[in-house]
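Left out: one protein chain. Kept in place: all the others.
Let's look at chain A:
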Amino acid sequence: MERRLPPPQPALSRIKALLFVLALIPFVRTILIVLSGDAIDPVAFMTHATGDWILIFLMLTLAVTPLRRLGFPSAIVRLRRMLGLFAFFYATLHFSIYLVLDKFFDPVAIAHDVVKRPFITVGFTALVMMTPLAITSTDGWMRRLKRNWGRLHRAIYAVAIFGVLHYWWLVKRDLRQPILFAAILAVLLGLRLFWSFRQRYQVRQT
C-alpha cells in the first residue's frame, strides 16, 4: 500500500531542519537543568524527562497518518521518520540512565528487574521492539523490505501501548499523566481501527 512519495522540496528540508532543532530542545534543557543544580534528584529528573519525551514523540509519530487523513498536507509523512527516531533517541537515553545510574551495568539486577517488575518488563520490551524499527528506518531498508517494511513498522502500535503501560504501572498514586497519554493513544489507534473497519465494510459493499 506504500504510495510513491513526492520528491523532496526545499521548503520541506527547512521544516525538517527546524523540527530537528526543536526536538533537541528537551535534551538540551534537561542537561542545563541538571548542570545548574536545580534538580534535587537529578537522576529521577533525567529519567522522568526523557520518559515523557519518548511518549510525546511516539504520539507525534502516530499522529502523522490520522492528520493526513484529516486533511493535513500529505508531505508531513516525510517528518514521521525523524519523529520516530527521536522517540528512539530519548528511549536510548532513558535506558542508559537506568543502566548506568540505577543498575551500574549489573546484568543480574537488570535481568531480575525485567523478569520480576512488570513495568520494567513492558518498558524493556518496548525498547527492544523499537530497535529494529530504528535500524530499518532508512530508505535502503524500506526498499529492501518492500511490503514487509510496513508490516514490521506496525510494531510501533505495540511499542506505544507498552510505553504507556510502563508509565501507568510505575506511578505511585497520581495517574493523571498516564491517563492523558492513554487517552491520546486510544484516539490515535481508535481512528485507525475505525478507518480500517469502514474500509473493509465498503470493500464488501462494492
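List of remarks:
FYI, a contact is a pair of C-beta atoms (placed from the backbone, for glycine too) under 8 Å apart; a residue touches a chain by one contact, two chains touch by 3 or more; residues count from 1.
In the analysis below, contacts and distances are computed from a predicted model.
UniProt records the chain missing from this view under the protein name "Protein-methionine-sulfoxide reductase catalytic subunit MsrP", selected from "Beta sliding clamp", "ABC-type quaternary amine transporter", "Acyl-CoA dehydrogenase" or "Protein-methionine-sulfoxide reductase catalytic subunit MsrP". Only one residue in the set A:A11, A:I40, A:L70 or A:V203 touches the chain that does not appear here, and it is A:I40. For the options A:L24, A:L101 or A:V128, the residue in contact with the chain missing from this view is A:L101.
Where chain A meets the missing chain, the touching residues are 40-44, 101-102, 104, 112-113, 117-119, 169-170, 172-174.
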